[in-house]
Structure formats: structure tokens, C-alpha cells
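Here the complex is missing one protein chain, while the rest keep their positions.
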Amino acid sequence: MRGLIGVFVLFLAGEVLGRTGLVDRSYLPPSSVVLVHAGRLLVNADFLRDVLFTLGGWSSGLVIAVVIAVPAGLVIGSVPIVNSAARVLVEFLRPIPAVALAPLVVLFIASQSEMERTLAAYAAMWPILMNTIYGVGDVDPVARDMARCFGLRPSAVLLRIALPSVAPFVATGVRLASSVALIVTISTELIYGSGGGGLGQYIFAASGDPDGTPDVFAAVAITGALGLALDLLLTRGERRAFRWHFDRLGKNG
Amino acid sequence: MSAAATGIRTSLPQRRRLRKALTGTALRWSVFAVAVGLWQLATRTVVPEDYQIYFPPPTTIGDQLYRTWFSGPASHAFLTATATHDLLPSLARLLGAWAVSAVVGIVLGVSLGRSEHAVEYVEPLIHFGRSIPATTVIPVFIVLFKFSTAMRVSVIVFGVIWTILIYALEGARSVEPLQLDLARVFKLGRLRRLSLIVVPAAAPKIFAGLRISLSLSIILMTTSELVGASNGIGFFLANAKKTFALPEMWSAIVLLGILGYVLNSALLQVERRIMGWHRNTRRIED
Amino acid sequence: SGSNAAEKKDSGGLEKKNIKVGVLPTWDAAAVYLAIKKGYFTAEGLNVTPVTMANPEEAISKNVSGAVDFAHNGYVSPTMASNRGLKLRIIIDGAQAKSNMYVVVTPKKTSIHSPKDLAGKKIGMTTSKGLPALLTSAALQLAGVDTKSVQFVDVPYTNMGAALQNGSIDAAFATDPFLTRFEQTLGARVVLDTINGPTADFPIGCYHTSERFAKQNPKTVAAFQRAMAKAQTLAATDRNEVAQVLPTYIKGLTPQAAQTITIGTFPTSLNKSRAQRVADFMLQQHVLTTHFDASTLE
Amino acid sequence: MLEVKNLSHAYAEAATKVLENIDLKVDSGELVSIVGPSGCGKSTLLRTIAGLIRPTSGQIRLGGTLVQDVPDNLAVVFQDYSRSLLPWMSVRDNVAFPLRGRGMDRKARRAAAEEALDAVGLSYAARKYPWQLSGGMQQRVAIARAIAYRPALLLMDEPFGSVDAQTREELEDLVLSVRANQEMTILLVTHDIDESVYVGDRVVVLGRHPGRVIGDVAVALPGNHDQITTRELPEFVHLRAEIGRLVRQAAEANPAA
Partner (left out) sequence: MLEVKNLSHAYAEAATKVLENIDLKVDSGELVSIVGPSGCGKSTLLRTIAGLIRPTSGQIRLGGTLVQDVPDNLAVVFQDYSRSLLPWMSVRDNVAFPLRGRGMDRKARRAAAEEALDAVGLSYAARKYPWQLSGGMQQRVAIARAIAYRPALLLMDEPFGSVDAQTREELEDLVLSVRANQEMTILLVTHDIDESVYVGDRVVVLGRHPGRVIGDVAVALPGNHDQITTRELPEFVHLRAEIGRLVRQAAEANPAA
């Protein structure tokens, strides 16, 4: 409920900005116009197909990122040698924009959806990896010592002690990575789409259309809403999976 | 050896620790060297001949990196004209924007994190905002700030502030309940509770957010320079790409990597200094 | 291999029958769509699928990697790419410019009334390293303006209108359909026609393939050329046919607008000197630093 | 001073009650020991009195006013002392930081912290961090923090559980002297029945399943408290036997599932 009030305030701000006449309305449409266009888009089958396409790139990219980054983060975070070895590479690669690599990746990957998946996974990997590494550092040493005393192998310590206690931390990483993946998927479609479809392609096409500005804003707003919806979904999953965490912090009523 | 494998170490004497640090550094860079070596090999074997022009060997890139950016006179700290023209303005915008995001993000995140009501108003906005590609809001910033530094800075801020905000928020939310009870019992005022308990307790997550956002700001700095720019690494990168100046393009990519590494190491030093207690309570070693 | 041989047999000697063509969504790609529509490709035994490319670099990369077999492109990017050592072959001359097609416009409220007033100003264009910059500087030189004083900034069309209106840029390089749009919404006025004198009939569109593909598939290339030649001729002579296909691949272009937008000329033969003209022009405008022998592109 | 009326508490809607109909009156300056079997609700009771959890029903009044939130002028030594120390502060700062609210300047805070640390025998560890201390030392830091704060009401949850017998006796005497000098009201939860009799003016015994007051024994020992002579008094021996019996009974009550 309160969230709606927040959204409403943003809406008003957009409306005011759009109506001040600072710039022609066709270049910065007020919120109400955007809303109307968004409404129209949401019943447009072609547009919905684009949304689904983007969601495909997003989800597969995110899944790949999780599958790679969580185990890698656990190992890097807990094995000092690997940590030393990986650090330079990780820190070196992290700031390189996925989109800067696109012209090179495009040589190897022809299919647009595969390209999206690859770049989204690349970009989404880092927040998850970093969070996992940080999370491993945050494991209570008493719990770790306990596990070692009970003869758990290092791998079991990772799996049974480190993983569950980093899980809430990782979940934060996944939620962040989720929006990163969405952004990169759309940006890839925007910059390197090859007619495959997707929200980014829609925005690209609409921005090529002289009358398309409100549609661009509408699509952007829908992107944001999509991100919000995905986050709600992930949060719900997180609360369910890590009940103990939230109960302990007194956050579940 | 399994002590090493689980990362649990306790109190090694100083000398052993120094030796370890040295071997750590040696290891780190030798892995890096091996990686570069493999890359050099790959550019001539794995990469098909037709594309080799797209993948110049690291030696060529290194040479280009030196010539384009770092072969200047000693009086200019060896920076070339290109570097002063493109690297320095980028760096200034990047650091400025990151600092703004950090201050605003942390203040907002921590205060929201400890106030269940306020957060309910804003949380949807945060998740809405952070899902929007910064590139798509560039027109709004152009309208507001023209092609000024402010416009570029706001693109970076828009792109990274969410990350910092969310980490600060999560950090503030997951403070040990007993420590909050402590603050209540001793009647700490809002400000003291934040500064003495919530911020330090959230600090590990805040730093995680800062580190992630730092490299993200480099990415957004690059992005912000694609529109209406007359200088910057992103501008240089885009031009190199358009003119098929591939070694130059690679030199800019590598430069971004170096920038990220250097800034991250600096931040890590700060973190280590401030968060000594955390490393010790968690027995983290390098 | 066996399957290749099988394919050759039932496709009348063509090395490759299923062809992907990368196209930039500009008016001159109409020829590809006409050729499909009129069955010119099918008549040659080719099955052609157009694939939209986002920019000239992508078209070249994807052509080199084989993701597309042929690519529609401008002349500037392939020339620069070849100059850097990429092995491309221009196989069809696609389009040339016409006057009043590429212009520089100013917003309604402006102090710029003649080309000379552009001195010391900021001009927005989609790429400051490509054709717009080349044409603009040539036109400015012709008008006696010191091009060093003029700043070209990269602004995608998405942001151009807003940038022009709030004064982020003083003028903008524009072509249709944006030109019409700027005139209508901003009251934009043309201050400089860049197709003039040395740039008259300037070559602006071609089709290329990779050297490897050209060597391995000479018959396919020839078949493609034949079909496209027919399409170019049709496009050059029948504006109405062109107008009909434009809205099918340029998003947001209405059929009415398609009838009225300014488009250039479709040349009907591959004139080998045209690539060299572009290369020489680029050298003259200092986009290339050394002489480039465009015959390597043939 | 403190009046608990008909207090009941259950941790969650459906759960069985942890505390049921607790009535308790504590006078100003009194030191009341609370004993009872493990899990009977002693900590829960202290937490409701501290205003940290709101009881399901019943009232708590402090100096006549209803406790709705954490009252002023209160200090708590938590049972989980190690978590209640802030790892980012030195031992001294851990003791000194609550004094900020007391309007004391830096120097005064430090002096007070050092005095309190000295009282618990830890002045030598003032500059260390909590994780560099043994369990018993950490517990004493928590005690020092509470004492330095000079609260009107002090709640202590098994404050001496991790220290050796000798130190424990010293700390018991410390609490008695602090109480005498500063007009403090103290509630002290303990498992040591001797201790409850030695330090308490009264011993309240809680039963289990649910937690109820099953005994409230006034302690009236003649003479000054002294670790050796007091414990040898026949009154002392009698009282500890009586209370021991009560706790024993309570502990044998069958736990509800």
C-alpha cells in the first residue's frame, strides 16, 4: 500500500517534469501519456512476445551466472590460495563493460538470444561472486570450528556451514544480479539486436520512429515494472527459503 | 593442509605471515602472467585466422597501451595527450559520481534500513529504478543537464546508487538483534544508534556494495560517454570501435581493467583499515 | 563433404543456397526487399533472409564471422575496416546521395542563418567518425568555414530532438524521416545541404561479403549480384515500389511518409571507381591518414 | 518501584505460554534474585520488564507509570553476553559508549569506564577488543558496562556464569556494594542457589510449563555480608535448602511438548 504512494509520487514528478514545457512534449512526455502508451503496449501481442523474449535472455543468463558464480565464490572465498590467484583476474575483468565486449563476442555467437545470455551471465556473475566471497568471510568462525571438530571435510564445511550462512548474502547478490541481467539483456538487444526481438529491440525501433518517444518511455517504465515484479518474486522466494534468517531477525511478524 | 583448504587460520607469527603475503603476491601475479600467456597463445591458435585482426595478441595491446596512454613526458606523469584528454576527465567524473552515490546511498540506505515504514514507501521505487537501463534514461538527463558534466555524472549516479543503497539497506536490516536491544536499553538516540551500532554492523555489507558499485561506475562512465561526448575513455573506445582501430580499442578495454584493479585495491586498503575488527572476528586472511 | 555436394546438385551449381543478408534499416536496403518480393532471388535459386543490423560495425563483424553471408552497408565503414586489414569485397554499389538529402538543421530560435554562422558551433550527428562528419566538413569547407572551429558530437537520433531543442547542440545533421520530424515539431530549418560540389552523387551504400566467402562461393555471389541488379534497376525506376516496401522494414514509417521522404539514387552498375572515390575523399578529410587502394575491395 | 501484574507471555500466537500470571513487586533499592529451572522463562521475564518484548497480557509498572517502551535509567546484562559486546569497539569503548546519553564528556566517560573495568579486574584489558578476551572476561566487560551506567534499575541475566569461583565471589560483593552506594534496584537471575541467597534480599522461584512464581522467599541474614561467615550461618543453610527444594520440584515438572 505504502509502496503505491511512493510510485504515485514518482508519477506526479514525471507528470510535472513533462508538462513544464522545458522541452517539447514529444521528447519528454508527461507520465499520463506514458501510462496510456504503456497500457496500449500491454495488450499488444507483438510487444508481449518481445517481453517474453527478453525474459528468456534474462532468466537463462541469471541461471548461468548463479551456477557459475556461487560455487566459484565459495571456493575463492574459502581457499586462500585460489583467492590470491583469482583476485587479479576478477578485479581486472569486473569493470569491463559487457557491452564493450559485444563487438568481439558477436564474432563467435551469431544467435541473438545466445549473445544476450552470454553477456547477461557475464555481467550478472560479478555481484553474485562478490557477494558469495563476502558472505564466506562473514561465516561465524565458532560455527566453522565446530564443523571442523566434528570431522566435516572441507567440502562439507563449504556445503553445510558456509553455503547456508552465506545464502542470505548470496540472495542479495542474486537480486542485484537479476536487475543487472535485465539491464544487460535489454542493452544487448538495443545495441546488438539482430531482429530477434526483445524489449531492447522494441525500444531501439521505437526510438528510430519519430513518433516513438512516448512508446520508448512506456517500454522503459514497463522494464522498471518488470524488474520490480521479478524482485518481488525473488524476495518472496528468499523469505521462504531463509525463514530462519528473517524469523531470527524478527522480520516475519 | 586442510586448514588451508577451509580458510581457517589463526594467528600466524608475523614472519610467517609476511612470507605468506609475499608468496600470495607472487602467486597472484604469476597466475595473471599465465593467463596473459594463454591469451597470447590463443590469439594465434584458437582464434580463426579471419578474426585475428579483432584479437591482437597481448604484446600488441601492451605496446598500444603504452603508446596511446603512457608514453608521455615525465613532466606529465608519463601521460600522453590522449590520456590527459580522455583518461583524466573520465576519472574525475567517475570518482565524483561514485562519491556522490556513496554518500547519498549509504545515508539513505542506512536510515531506510532501520525504519520499517519509510522503506515500504520507497522500496518499490528502488527496485523499479534499478531495473531500468541507465542508457534509456539518458534523454531525461539531457533534457535536465544538456551535454554537461552533470549529465554524465547523473547517468553514473543513476546506474550505481541503487546498488549502494540496497547493500546499505540490507546491512542495516540484518544487525544482530541483541545489539539493537542494547541500543534501546541504553537509550541511544537515533543518531547515536546509527553511528555507534547500525553503521558499524552494516559496514561489511556497505563495503561489499561499494566495491561492486565501483566497477559498475566504471562501466557506466563508459556508457555515459557514448552520447554527446567530446572526451573520455568511453568516447575513445567508441571511436576506436567505429574506425576499426582494434588495438586502440583493446588498449582502452585493458585500461578499464587496470583502472578497476587500481581503484579496487585502493578501496580494499581503506576497507582493511576501517574494518580490522571484522577481519579479526571473522578470522579472515588474505 | 557429402552434404555440400548434395546441396550443390539440387541448387543448380550454387555453392550455397540459403543466404542471410545483413541490412541496415535505411531506405537503400529497399532493393533487397524488392528482390525478395519480386522473386528475383528465387529465380536465381537463392533463398534469402534479411537480418537487421544495428550499425555498420556489426554488419562487418557478422559478415566476417559468417553469421551473415552478405551485408548492406555504407562505404565508409568497409573502407576503414579494409584499411585496417579486414578482408572484405564490395560486390554491389547500393546507393548514392542526392542534394537536400543530408542536411544540417537548426532549431527555430537560432542565430545561425547561413553556413558561415556554423563556425565555432556544435553540430550533433549520429556518428562523428563516419559519413555525416565527412559530408559536413566538406560542405563547410566549401562554404569557407574553418572546420577546426566546429565541434561534431555523437548524438543518436533518439536524443537529437531533445538535444537540439534545449541547446545542447546548435545544429544537427539530419536525414529523413527525422528531418521531416524535426521540421514539423521543432520548426527546424535547413542551414546547410551537405550534398554539393565535391560530394555530389556521393556513394553512400553498398553490399559486401568476406573475401573468404567470395572465393569459396563465386557462383552464389554472381547469382546474388544478378538478382540485386534487377532489383536496383526496379528501385531506380519505380519510386512507388520502393515506397511500398519501406514501411515493412523501417519501424514507425507510415505508408504516407514513405511516399514523401527524400531518398537518394539507386545506381544500376558496380562502378569500380566509386569505392576509390570514397577512400580518396576520406584521405582528403583526414579520416584516413594514408592512401588506401580501394581495388583491394574488389 | 517495580510492579508486575498478572503478566503472561507466549512467543507466538499459537504457542504455549512461557509465562503465566506473574505477580511481582520490588521495592526501591531491593535486590531480588530469580531462580528457576532451565527454560522456565527467567530471561523472558527480564526482557518484558526491560520493555524489549511486549507481554501478551498483563502490566508492568515502574515507579507508578506503565512500561510501554524501554524505560529510562535501565541497564541489562544479557545472558548472551558475548553477542552483546560490539566487536568494532575496544573494551573501554564498549563500557563507555552508553555514557554518551548521560551528557558526560569524553574524559569523564573514559574515567568512568576505567573505574568500572578496574572494579571487575579488567583494567589491564581496556584496550583490547572483545574477541581477544576469554569468555569470563567478556562477561565481566558486560557487567562493567552496566555498572558504569549507574542505572536506577539493573537487570542481570546469569551474570557470573562464566567466571571462576574466586572471581564470582568478588563480583557478588561488587554488586552488593554498588547497590548499597548507589540506591540501585537489582533483579538478578542465577542458577546458583547459594548465590541467590547470598546476594538477594528476596529470592523468587519460578516454576516451569508455564513459568509461574512458585516461591517468594525473604532473605534476612544477620550481620554484614561476608563470603565465608555468611555462608556458614544456619539461616543461610536453611534458606538454600528450602529454595533448592523448590527448584528441584519445579525442574521435575513434566515439559509440555
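Letters A, B, C and D mark the chains as written, and numbering starts fresh at 1 in each.
Following the convention adopted for this analysis, a residue touches a chain if its C-beta (ideal position, glycine included) is under 8 Å from a C-beta of that chain, and two chains touch if they have at least 3 such contacts.
In this text, all values refer to a predicted model and were calculated from it rather than measured experimentally.
When the whole complex is considered, the residue among D:E30, D:D93 or D:D192 that touches the unshown chain is D:D192.
Screening D:D27, D:D69 or D:D164 for touch with the missing chain picks out D:D164. The chain omitted from view is touched by exactly one of D:D27, D:D80 or D:D105, namely D:D80.
Residue-wise, the contact with the chain that is not shown comes from D:L133, picked out of D:L99, D:L133, D:V217 or D:L239.
Residues of subunit D that touch the chain left out of view are 11, 35-39, 41-43, 79-80, 82-83, 121, 124, 132-137, 140, 157-158, 161-168, 191-193, 244, 247-248, 251-252, 255-257. Even with one chain removed from view, subunit A keeps its contact list with that chain: residues 140, 142-143, 145-153, 156, 160-161, 164-165, 167, 242, 244-245, 247-248.
Here is the rule we go by: only the chains that are shown with their structure count from here on.
The leading chain pair by number of C-beta pairs in contact is A-B. Measuring from the averaged C-alpha position of subunit A to that of subunit C gives a distance of 36 Å. Each chain gets one centre point, the mean of its Cα atoms, and the points for subunit C and subunit D are 84 Å apart.
Residues of subunit B in contact with two or more other chains: 51, 54, 139, 143, 241, 281. Touching of two or more other chains is recorded for no residue of subunit D. Chain pairs that touch one another: A-B, A-C, B-C, B-D.
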